[in-house]
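All protein chains but one are shown at their positions in the complex.
Chain lettering (A, B and C) follows the sequence in which the chains are written, and residue indices restart at 1 in each chain.
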Amino acid sequence: MSAASSSWQRGVVRADFPILDQAVNGHPLVYLDNAATSQKPRAVIEAMQRFYERDNSNVHRGIHTLSHRATVAYEGARERAAEFLGAADASEIIFTRGTTEAINLVANSWGGAFLREGDRVLLTEMEHHSNLVPWHLLAERLKLELLHVPITGDDGLLDLERVDGLLDAGVKLFAFTHVSNTLGTVNPAAELCRRARERGIITLVDAAQSAGHQPVNAREIGCDFLAASGHKLCGPTGIGILYGRRDLLDAMPPFLGGGEMILKVGLSASTFKKAPQRFEAGTPPFAEAVGLRAAMDYLDDIGREAIFEHDRELARHARAGLADLPGIRLLGTPDGAGIVSFHFDEIHAHDIVTFADQAGIAMRGGHHCTQPLMTRLGLDSTTRASFYFYNTREEADRLVETMARIHKFFTG
Amino acid sequence: MSAASSSWQRGVVRADFPILDQAVNGHPLVYLDNAATSQKPRAVIEAMQRFYERDNSNVHRGIHTLSHRATVAYEGARERAAEFLGAADASEIIFTRGTTEAINLVANSWGGAFLREGDRVLLTEMEHHSNLVPWHLLAERLKLELLHVPITGDDGLLDLERVDGLLDAGVKLFAFTHVSNTLGTVNPAAELCRRARERGIITLVDAAQSAGHQPVNAREIGCDFLAASGHKLCGPTGIGILYGRRDLLDAMPPFLGGGEMILKVGLSASTFKKAPQRFEAGTPPFAEAVGLRAAMDYLDDIGREAIFEHDRELARHARAGLADLPGIRLLGTPDGAGIVSFHFDEIHAHDIVTFADQAGIAMRGGHHCTQPLMTRLGLDSTTRASFYFYNTREEADRLVETMARIHKFFTG
Amino acid sequence: MDHLSELYQAVILDHNRRPRNFGKLPEANRVATGDNPSCGDHFTVYLRLTDDRIEKVAFDGAGCAISKAAASLMTVSLMGKSVAEAENLFREFHHLVTTGEADEENLSDMAAFAGVSQFPARIKCATLAWHAALNAARGTGDKATTEEPV
Partner (left out) sequence: MDHLSELYQAVILDHNRRPRNFGKLPEANRVATGDNPSCGDHFTVYLRLTDDRIEKVAFDGAGCAISKAAASLMTVSLMGKSVAEAENLFREFHHLVTTGEADEENLSDMAAFAGVSQFPARIKCATLAWHAALNAARGTGDKATTEEPV
């Protein structure tokens, strides 16, 4: 591991996160709900604060000094995002509210223009609702058929042997998650995109769980679209990123209409700018872009390889400890990302989460916005611990001890 | 005027705005670009900072302590917004990215479900692109016809005598701006909504320019929908508000699909929650909601009546001074809001704005996202000064002096 | 762990482990379901209603300890009540779980749910089966979800 990673393991990075330094229900906070949203380092909070205190002004439309500063900051964030996600050019980066809006943008704009009745869209059984519902809505409107790559079992791996056959069944678009938010499965995105590309099938990668946790390079993955959320990668809420291949974006009709995205507006018709402006109607989240940029700098300073190794090492450690508890059902594989999901036969996830919260541990229990996956696993809910680089081995130990106590409390 | 207003005139409120205390191009900043975006008081910046440092967690999905705090903060902001805009209930408030997304939501969801080929939508000649382009896109998709209430001339008033006739021409929806961002015209929203309501026509009020500048009460106005942007009312970017009458919202299909807005998701179909959740797919801008709430509190502490009087008083004062300059064409009426737009025969708005910026004055020149209005006025662009409660009479004087100097520079 | 033992009182743990009136009710003439979409809890409540009186009540489904015990204790307390009495009892129960204040005489064993008021995120759990039961009793046939305003 790099020098950086060993220093953050000694707790240096924790000092960058004011929120971690608090007691919850009388215990030091152990924040293990990172798959829902990450915490923010001081550098991100202060970048936005500084922006509001010195440079705030609407972007693009103005030529006075503050407006110019704001525009430079906003477009600088776009360039940084292009680099962060491996886009060929900043014009391939569209700022959205988050992953959800990014996927809806593709479904509405690309899907609305290029899909026809009877066309098929391939998803997987492990998708987040945000990569299911937009396609449900589109399928209903256009009468599309949705197919799903199955998972192999509790290990939560995609059944790769089924992929080619499904792709060959007349599929036009293949949208899948890079990392499962429930199981931690890391899907072989480049391999999946290669198979789709060979067949001329457009791909969308939901990188909500990967972009801040491991190196993600859209060109290396070879996808056509990729979506991510700022708030899950140490950035603010209210901003997300859609990467889209330039030639695809240029061929797509607008998504929302409004200021900033037009060339000429008459009373009854309008013409539109090129990407990315075409897809950014209205005042964009420019202060959030400043925060997001600080977050990307912060993460790359630590190094996303190191983060990935750290997260999954904690997850493996927690897994090993949890495996000894009676009646536990561990989901996903030890090779996954820093996410551990599990189920106790006789204890409901909500009771576990409430109990853990009383011990200062923040976790999530429920379907994690993956109801079809739950159905597939025959479960209503799981309990999930999701790690990030500021979590420690001691925190993973506290998780295991607390789960042991809970088990005793409810069954003993 | 209230005690509050006299104290902020003595410069007390200025101290709340760190950004105003700076020199631009060697001169104290005079920020007169408030119609594009407002500046943020320390209370707003710090509310978000505090949230990120203590309570940050994703909303709704979690039951641990931080998640509960974040949910209470987010839903508390919704209740505050309901009060701020005169909604009957918090469930009538949907958080969007801004006015633009709010109008697109209505166009797509309500318009998509309830408008049919040949239906007519009434707009006005003074609309912002954000209240034009969504209707252009919808009109093209559904083959609607768009009508426009004309303005009477340079005074920029709606031709009220034409409204009834236009409404009677088979109009299903009437969408208009409360205050013109280019001219400062304050439209008689309640009267316009009354006329529409008598005919069973649905109304949408674009309150982007009014919500932070004067008391705005959706129930008193009697509109069906009302849209506003946080960043124009001392709040952060990345958040806006759509007010919608509960019974209308309940009948509307989803806009975007994703997490948070569903009841049940299967592999190929989903069912949806009621409003407002149905319209808030994905992680919402919850930290921004905390900032927005602080902004609403801040504004109502000062009092929106007082703000309105202050803004328009400065505009009247500036108008009176500018009127003496040779070759100037003043647009709008002295009875308008705190916005002054003007044009010099021989000097282009961009040259004026660049010159003013060198004197530390931030203004805007261009079409202000109202191209059809520009066409109607026979102009390519205007120069616009827009005031807010932290601006002073001295700043209005500096504007007038600087315009006099510019005029001499280019023509003398 | 004080709050916790208040939340998970012995009677709650007991009803969670051995829920009463659990299962279908073949002679039911009113049925309604209750869902909590955020955690997947789901219950069905079966009523035998005669002349506005609840003669028999049962439930099945799955959920957390709080929601299951609340459903179980509810079935015990509803047996033999009129619909109006059921509505009143729910009002008291709702008051209890939101404020922690109980009128113990009416609520009897259900007073054990006072601790829920310390856990605002769990109030939905305690009331889920109740919403279903009242929908069934009122004959509205609506599906209760925790997303509906209480």
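Just so we're on the same page, a residue touches a chain if its C-beta (ideal position, glycine included) is under 8 Å from a C-beta of that chain, and two chains touch if they have at least 3 such contacts.
Predicted, not measured: the structure shown is a model, and the values here were computed from it.
Student: Specify the shown partners of the omitted chain in the complete complex.
Tutor: For the complete complex, the undisplayed chain touches A, B.
Student: Who touches the missing chain here, B:D119, B:D154 or B:D351?
Tutor: Here the residue in touch with the unshown chain is B:D351.
Student: Decide which residue listed in A:A113, A:A169, A:L263 or A:A323 touches the omitted chain of the complex.
Tutor: A:L263
Student: Which residue, A:I19, A:L32 or A:I63, contacts the hidden chain when the whole complex is considered?
Tutor: Final answer for the missing-chain contact: A:I63.
Student: When the complex is taken as a whole, what residues of subunit B touch the one chain not shown?
Tutor: Where subunit B meets the chain not shown: residues 25, 347-351, 354-355, 358, 365-367, 371, 374, 380-381, 409-410.
Student: Footprint of the hidden chain on subunit A, which residues?
Tutor: 60-63, 67-68, 71-72, 91, 262-264, 273-274, 277
Quick note on the criterion: only the chains that are shown with their structure count from here on.
Student: Sort out for me whether A-C or B-C is joined by the greater number of C-beta contact pairs.
Tutor: A-C
Student: If you average the Cα atoms of subunit A and of subunit B to get two centres, how far apart are those centres in Å?
Tutor: Averaging C-alpha atoms per chain gives centres 31 Å apart.
Student: Could you state the distance in Å from the CA-based centre of subunit B to that of subunit C?
Tutor: Chain centroid spacing, subunit B to subunit C, equals 46 Å.
Student: Provide the list of subunit A residues touching at least two other chains, using ranges where the numbers run on.
Tutor: Touching at least two other chains: 25, 350, 354, 365-366, 371.
Student: What parts of subunit C, by residue number, touch at least two of the other chains?
Tutor: 38, 119, 121-122 - these are the residues of subunit C that touch more than one other chain.
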